[in-house]
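Contents: one structure, followed by commentary.
Heads up, one of the protein chains got dropped from this complex, but the rest are sitting where they should.
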Amino acid sequence: MTSELAISAKHITKRYDDKTALNDLTLSVNHGEIFGLLGHNGAGKTTTVSILTTLTTPTSGEATINGFDIQSKPKQVRQSIGYLPESVQFYEYLTVFENLDYLAKLSGLKNPRNRILEVLEFLEFEEHLNERISTFSKGMKQRVGIGQAILHSPQVLFLDEPTSGLDPEGVIQLRELITLLNHELGMTIFMNTHLLSEVTKLCTQIGILKNGTLIYQNSLVSTIGSFDAGDSLEDIYFKIDGANSK
Amino acid sequence: MITFRASFRHELLSSARSRSPQLIIAVFLVLTSISSIIGWLTVRNVTKIYSDIVSQGLTRAPNPFTGTASLYYMRDSVIYIVLVGSLMAIVLGAQTSLRDRNSSADVLIKTRNVSLLSRALGQLSAIGTIIAGLEAVALVASILTIWMIQKTPLSLASFVHLLSFGAISGLLMLAIASLGFAFGLYARSEESALLYPIVTWAIITFTVPQIITSTHPVALLNPTPAIATGTGLAQSMVNTFSPLMLMEHFKYIANSILSIDSSLKLSTTSIVSFAAFVAFALTGSISISAKAFGRKLNV
Partner (left out) sequence: MSNITVIARKEIGDAIRSRQMLLLVTFLSLAILISVWVASASFGLKMTDYNAYLSALTPQQRLQALTRPQLFPLTLLRSGIEYLEILGALFAFIIGFTSISRERSRGTSLLLLSRPITKREIILGKIFGLFAIWSVILAIIYAASVGAILTVGHGQLGAIDYARLLIAFVGADIYLLFWSIFAIAITSRMKQFASAILVGITSWLVVVLVIPQIGDTMDPDNQVPGGLFASLGILKSNEISILSHFHTFDVLRNGLEVTSITKLFERVAFAFLGVKDKYNQASLSTVARAFGTSIAAILILTILVGVITMMISKNEETLKRRSS
């Protein structure tokens, strides 16, 4: 099933006891976009991703992924998404292949061997196929993390702080990989980040979350165009953030 | 001294914030009260049957429960200490060291110039304080329950006996908690940290006494200690292994302190085995803890 919007969220609110983590969030992302959700730590970015990936249910509001409602069709939603959690963890005592084989089967792939090899080749990681994850660096784990997220060829990929904790080389490699996934495989990408540089280098759309409220959403090009010519994205972010606090 | 005090206070604070020690206290209180009530039910039931027998003129023998010691009602507490007390002590001890390892606080502490021995002592003293508090609360609950059942308060002598029982129970729990603490620091994974001491406890509580006394495991749940009789095992083997029946020795000591069964004679083997275990567990755990501190936990 394809729908006009890859991601659509309407009036999503999430409360934990007396704390509101997300307040009336409405956003939409078109197919093929790379959407960057910016915000300080604790702004509600991970809660947003958790709700859109069906890991958490919203207190109110509705959302669809690829046309599937997150609450009434969670299975279909999960079939059409891939998810890379922040600091992804694996079964460390298993090899790359064993980890991916398990997760691929749970994603509905009957004989996933060829697909796993294909994905690892795409990630340029095939030489590590039979190595145990326990020996891997953070960057290598992140690569396997991307691998597990795209095994079942999802249309939408959710990445939670994908570059956090990576060394500069790792960041560059991952950025290239995300661009590749978007350009070559046509995946829509939704990523959380608190790094403006990530957004500038990768995203086509941005949203800014502040204290659980989406205070801004626009395309990167329009965003830069609608502010002073000399403003960097950093200046723009603080202008929006500042205007919103007033 | 600063390290000791800081570790001691930190441990108490962490325990106060986490729900586990509160849960342990609740379980302990409920079970202590239950054990007194079970004792009361027994006496009441037997006395009723005895009265029935006497009214039919079928016996002239005295009521077997006449002159029951007032601490008889505490009989079942002995086995509760052996089971719930020990298991919860393992959890308490293991959780103390696992908390540091899980939060990676141990790495931060290792970068400071601290004496790991003082730190282990501080943490264990805090565990000891929690156990002492637990025993104190359980003691008050027992005194009140016995008072309610007997309708008279405990005599001073019984109170002292009860206090001594609380003290040796506390010692046993502290020794076992220290083993849990050491395993918590040493084990590679959270599961092993709990499993190894629990299996050790199971061997001491069930397997060793069974080999020596050929008592069935369910009978070992009895508060009265199992007696070494002929098992087909060479006497030299029985002599060698019997100090390891720690829980049976604890039962002997507890039964004689509570004056539950006058036929049970307290032997020096029981006292020496128990004291040696407590001393060994505490010193062993402290030295292992200081050495093992900072080991990486496999997740």
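Residue numbering begins at 1 within each chain, and the chains themselves are lettered A and B in the order written.
Operating definition for what follows: contacts are C-beta pairs under 8 Å (C-beta built on N, C-alpha and C of every residue); 3 or more make two chains touch, one makes a residue touch a chain.
Keep in mind it's a predicted model, so treat the numbers as computed, not measured.
Touch with the chain that is not drawn comes from one residue among B:I2, B:I49, B:A105 or B:V160, which is B:I49. Across B:Q95, B:Q123 or B:T145, the residue that sits in touch with the chain not pictured is B:Q95.
Of the listed positions A:Q79, A:T95, A:S164 or A:T204, the one in contact with the omitted chain in the full complex is A:Q79.
The omitted chain makes contact with chain A at the following residues, 53-57, 74-76, 78-79, 81-83, 85, 87-93, 102-103, 105-108, 110, 148, 152. Think of the hidden chain as still there; on chain B it touches residues 18-20, 23-24, 27, 31, 34, 38, 41-42, 45-46, 48-50, 52-53, 56, 58-59, 61, 64, 76, 79-80, 83-84, 87-88, 91, 95, 102, 189-192, 194-196, 198-199, 202-203, 206-207, 210-211, 214, 216-218, 221, 230-233, 299.
Rule of thumb we're sticking to: only the chains that are shown with their structure count from here on.
Computed from the mean C-alpha positions, the centre of chain A lies at a distance of 52 Å from the centre of chain B.
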